[in-house]
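In what follows, a single structure is set out as structure tokens and then discussed.
The complex appears here minus one protein chain, its other protein chains still in place.
As written, the chain order gives the labels A and B, with residue 1 at the start of each chain.
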Amino acid sequence: MAPLHDRNAVTADRNRRERMRHLSDRATRLGGGTVVTIAALLLLIPAALVVALSFSNDKYFNFPPRSWGTRQYHTLFTSPQWGDAIWLSVKIAVPAVVLSTLIAVPAVFAINRSRLPLRHALQAAGVTSLIVPLSAYAVAMYGVFVQLHLLATYLGLVIANTVLAFPMILVVTTAAMSRIPVELELAAMTAGASRLRAWAGITLRLLIPAILAGAVLAFITSFDEAVFINFLGGPGQVTLPKAVFDSVRFGVDPVITAIATLLMLFTSVLMLIALRLRRTGQ
Amino acid sequence: MTDEIALDIQEVSKAFGATNALERVTLQVHRGEFLTLLGPSGSGKTTLLRMIVGFESPTAGRILLGGRDISGLSPADRSAGMVFQQYALFPHMTVADNIAYGLKLRRWPRAEQRERVGEMLDLVRLEGYEARYPRQLSGGQQQRVALARALAYDPEIILMDEPLGALDRALRIEMEQVIRRIHRDLEATVVYVTHDQQEALALSDRIAIMRDGRLQCVDTPEELYYRPASSFVASFFASSNLLPVTLVERLGPDSARVRYGQDELSCRVAGEIAGPVQLAVRRRSLRREPSPNCLVVRGTVAETLLFGDEREVILDVPDAGRVVALIAAHAAADLAVGQPVELYVPPEETVLVTDVDAGAPGTAGDADAPLQPDALAVGP
Partner (left out) sequence: MPTHAQTIRRALPSLRREGARPWSPTVGNVKALILLAPLVALLVGFVFYPLVKLAIDSLTSDHGLRNYSDVFANASTRRALYTTLIASVIVTAITVAIGAMLAWHLVTVRSPAVRAVLWLAVLAPFWMGTVVKNYAIILFVSHDGLLNDLLAAVGIGRQQILYTSGAVVIGIVYSMVPYAVFSLYGVFAGIDQSLLSAAQSMGASRIQALRTILVPLAMPGAVASAALVFAISVGFYVTPVLLGGGQTPFMASVIQANILTYYDYGFASAASVVLLVVATAILGIALRLVGRERLVRAVA
């Protein structure tokens, strides 16, 4: 047993360290909270700014706006140029998504249900187009498109968008497939189903929400594509991102705020649908 | 049960790369028989079952179902029904659709399908649950649906892989009754996999004991329990103690004289004797009162645990390591930890065993048993 005065000193020392630790913990939490709050604000403000400014009634860009109203939306809906751009974007995105699905879904089955050598390497290779520096990749595609006479063609743009969009379906469907027990297929086969029937009736059926979620993400990817279109689209093919890009590049047309707001709404709704679909798939 | 052989497994081996999951397994299952594959985890039970149903193909050997070689057949063509540990019910189908799945594939007329689903739900006591989805059922109910689904199309053989493994104790016992009744009523041929010897005892006509990919022995629960053929069967199946003894002489095909310490006694022999011998003593054979010619086990109490009516007494016995006894609680009330004690075993309840399968003595289950080199020399 230590002498009394020693014990007091030990206790005092421990108390002091406790206090220091509490102070340090509070500082840590406070510091972390502050940084996160500022980061969140900086992420939110530009988006909020766009939405707010879309309700400016000024003909030219002013900050803060002099008057408020729905002028930008009126301008947007009465000018044909934006409608054409949206239509072209849809016309490219829809086939790109369909092709992406037809490419990705069979591949996911082959990768997960065969013993083919290199199948996992192939799966990893599937996301290459998401990680290569896009402007360099665009030049590479430019070279091939010149060679194949695909430059500035509709078909070329569908292919280019498919390349960027299919990894979404590949990734989402692969993740979903790993959550479906293979025993379901086996149960179906013992009950008398052929492999194809077990795939189609059980696994594919259960994958549908994930495939749809992936398709929505693929659609967003294609609908938003703004790099390849600049390199491969030529002057004639103006998609919505290209139109916005050109407009922003050569001045700040306040109509863009209205387009941006609607686009944000559209994308967020699609993404929430995709999220909901992925949840139901689980 | 009939004499007709439903399932004939001939010299089946399976290798996964370098690991031999199964080695030359030969086993026959009779029509209407309930056969359990029992063995510790990793002993190859699931692999064998998956080969019967077609989810794995054997590296060597043949499997005949109803007399025909099934190796070229897809699972669909094998006429088997499978029940999985994790139920594997189709989550997007109702209970009725799950059960009718095999019937639809066999193009049964709708009315007959409905009737059959009704019969099956009666059988597993789930009347009125037709329209539910699997996620709306408890684990026990889901497993009963899985059972009904596997039985509905009347397969030649039902395979179950630890079907009660995911259920809690009370449900397990209830499900054991359901399974037993169904087996009796339908006269179905069942191959059942478990690592739980209680379950195996409760359900089986015969039990096949597996260890490290090899079939150790196949016999009725009584034989395995009272007359184990090897030290592994004795310790794994009946949780018997294994005492190191010396073989004195063989008295005949099924008895022998052995020496344990200073005592000599006669014991039974059930299997083949080769190499070091041990005496298998079940936990309930250790008594506090002596009987004529009994074996005396001396040790000190290491631990006691009350199990209700019985008390588990763990003894430290020189030479034999730990010996576990189950003694009526009132008879063991005076035993305290550290106290020296003598327990008595009627000789007719002991069985002489050897570790038939393990290559070297002193491996796996009998790590505590000392070497008995002189036992090797004594022949019958």
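Just so we're on the same page, a contact is a pair of C-beta atoms (placed from the backbone, for glycine too) under 8 Å apart; a residue touches a chain by one contact, two chains touch by 3 or more.
Everything numeric in this text was worked out from a predicted model, so none of it was measured.
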item: Of A:Leu49, A:Ala200 or A:Ile273, the residue in touch with the unshown chain; value: A:Leu49
item: From B:Arg68, B:Arg110, B:Arg298 or B:His330, residue that would touch the chain that is not displayed; value: B:Arg68
item: Candidates B:Leu48, B:Leu164, B:Ala188 or B:Leu295 - the one touching the absent chain; value: B:Ala188
item: Which of A:Ala110, A:Leu155 or A:Ala200 contacts the chain that the document leaves out; value: A:Ala110
item: Residues in chain B touching the chain absent from view; value: 54-57, 68-69, 71-77, 79, 105-108, 116, 119-120, 122-123, 153-154, 185-188
item: Residues from chain A at the interface with the omitted partner, ascending; value: 21, 24-25, 28-29, 32, 35-36, 39-41, 43-47, 49-50, 53, 63, 102-104, 106-107, 109-111, 113-116, 119, 122-144, 146-147, 159-160, 162-163, 166-167, 170-172, 175, 186, 192, 194-195, 223-227, 230-231, 241, 244-245, 248-249, 252, 256-257, 259-260, 263-264, 267-268, 271
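Assume only the chains that are shown with their structure count from here on.
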item: Between chain B and chain A, distance of the C-alpha-averaged centres to the nearest whole Å; value: 53
item: Residues of chain B that touch chain A when the two form their complex; value: 53-55, 74-76, 78, 80-82, 84, 86, 88-92, 101-102, 105-106, 146, 149-150, 153, 155
item: Touching residues on chain A, where the partner in the complex is chain B; value: 181, 183-184, 186-195, 197, 202, 205-206
